[in-house]
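Of the protein chains in this complex, all but one are displayed in their positions.
The block that comes next holds subunit A.
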Amino acid sequence: MEEKKITRKKFVITSLLGTLGLVAGELIRQSHSIDNIENEVDTENKKYGMVIDLDRCIGCNACTIACKQENNTPPNIHYNVVIEKEEGEFPNVYNSFLPRVCMQCDKPPCVKVCPVGATKKQKNGIVSIDYETCIGCRYCMTACPYGARSFDFGENYYDQPNTFEASPYQEYDKIYQRGKGKAPQNSVRKCHFCSHRVDKGELPACVTACLGKARFFGDLNDPNSEVSIKAKGSWTLKSNLGTKPRTFYLGEKRDD
């Protein structure tokens, strides 16, 4: 076996649960009417948004894996995670699954702190990272209250990256191929609503694969789009922070 895998670290979800355990614990939810959003958006453009229906999420992580193969993310980098939490006392038990992507905040704290302007709010609502400009300072990782960002240390699943890991793939409007020191290695990475797919008229990979059909994606500027309709009565994570997420949640409303 000529190729061997690198040392394995404890799965990132575990560590994210650390950061996000907090988030999950203190989710402050607020009903969000679609009208509010419309006022904020640039009506000339498409403004993308995602709605995740927690009543339909079964915690399967098909989204996590679909995203991994779409964006060829290395070990420990997951643009999408599903936070699972079992609570209560037998037999009154409650289990929740919370998929977390980048919220594509309309007031993104991550953008503000970037010293080189590598991370930007695009007109279509997506918060992007320019891997070539990113200097890897990771300020944005600290600034993001959702733990949506991670740093690509250049690790691969195998010491000698396997055929798939080493093959060209697309993110944003560029083609990348993993190789020593080449972007996106040494850059910060995160979910970008699969902007390269969306540009081609496709849905994000996680939405396409979702096993529970719990995820909806589209143009929030179009009041008739499925996602706009679904977004009615939705809520957002940590809405008290004023980040104005473009990722909305339905269902599982419980008083924390």
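A few remarks follow.
Simple rule for what comes next: a residue touches a chain if its C-beta (ideal position, glycine included) is under 8 Å from a C-beta of that chain, and two chains touch if they have at least 3 such contacts; residues count from 1.
By definition in this document, contacts and distances are computed from a predicted model.
Within the choices "4Fe-4S Mo/W bis-MGD-type domain-containing protein", "3-oxoacyl-[acyl-carrier protein] reductase", "4Fe-4S dicluster domain-containing protein" or "Xylose transport system permease protein XylH", the name that UniProt assigns to the complex's undisplayed chain is "4Fe-4S Mo/W bis-MGD-type domain-containing protein".
Within the complete assembly, A:203 is the residue of A:51, A:203 or A:227 that touches the hidden chain. Interface with the hidden chain, as seen from subunit A, comprises residues 1-5, 8, 11-13, 55-56, 58-62, 64-66, 68-70, 75-76, 78, 86-91, 93-97, 131-132, 157-158, 160, 162-165, 167-170, 173-177, 181-187, 199-203, 205, 208-213.
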